[in-house]
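For this view, one protein chain was removed and the others were kept in their places.
Right after this comes subunit A.
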Amino acid sequence: MDKSTIKYILKRLLIAAATLFVIVFVLFMILKLMPGTPFNDEKLTEAQKAAIYAAYGLDKPELEQFYIYITNMLKGDFGISYAIQRNMSVAGLVAPRIGISFSLGIGATLIGTIIGILLGIAAALNRNTIWDSIATIFAVIGVSIPSFVFCLLLLIAFGVKWPVLPVLYNASDPIRSSIIPMVALSMGVIANVARFTRSEMIEVLGSEYIQLAEAKGISYKHLILHHAIRNCLIPMITVLGPIIVGLMTGSMVIEKICGIPGLGSLLVKAIEVRDYNVILAVSFLYSVMYIVVMLVIDILYGIIDPRIRLGKGDRS
């Protein structure tokens, strides 16, 4: 990596840090405005509540609370849970769930992109034929039906009718329990990726450089593999970023349905019981993921596409 690439990455990291700060601040303040408290037990008297508030430092002015939260966060301390597991550290609560959610998201992304790309290419190469129509119909269905509907259908089919897979998440059998949620999650990805690949591929196939390559007399296979696919996959990377992040954050409902102890279900529960620190920590994690994925994709884009290779490629 040369100097300007490093400079570019450093700049991006600084912007990322500033963005994260703003996100945390806004979230923190919004949570304070949210009606209700983590201590909603009706048996608690006002005095008891005040005592609990004082114990957790929640009676201080908001800005001071924020200052304390941020300084602790910089030390790696995300506070403790107020409601879900009272007094347990948030880090301890979140950490074991990260792996579960990530493997689910990554699995769904992989399945979705691979099948989506293949479908998209097949549709573009067999344009205006029955294959193209099938792929298009599939893509429309995939985009318009929410993933939890697929999930329910799959659960009914493979969990109840032909009980080959577990209906609820089973910690002792994570692989088999992940199949249904993973497939359900990947449906939207397949649809999006297939649609994008198809239109991109059609555009590439109509381009002049494909004509020139064809005029060289190389075989169709070589033409598609070496010229068309590469050029159509480069822009693919840009849509993959939001898809990956979307999968990780968007799996909330699926996690809930299948009883997966992941980040999504934790966040939903934390919001229900106003567990401020957990909400903050999980949202923060999502933001970090988003920013990191986008940065990685930008750098990757530069590596794969010679036209925007950062800092290199002096025009002469």
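Operating definition for what follows: a contact is a pair of C-beta atoms (placed from the backbone, for glycine too) under 8 Å apart; a residue touches a chain by one contact, two chains touch by 3 or more; residues count from 1.
In this section, contacts and distances are computed from a predicted model.
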(message) Not counting the visible chains, the remaining one has a UniProt entry; which protein name from "Na(+)/H(+) antiporter subunit C", "Peptide ABC transporter ATP-binding protein", "Acetolactate synthase 2 small subunit" or "Alpha/beta hydrolase" does it give?
(response) "Peptide ABC transporter ATP-binding protein"
(message) Just checking the interface: what residues of subunit A touch the absent partner chain?
(response) 207-209, 211-220, 222, 226-227, 230-231, 234, 304-307, 313-316
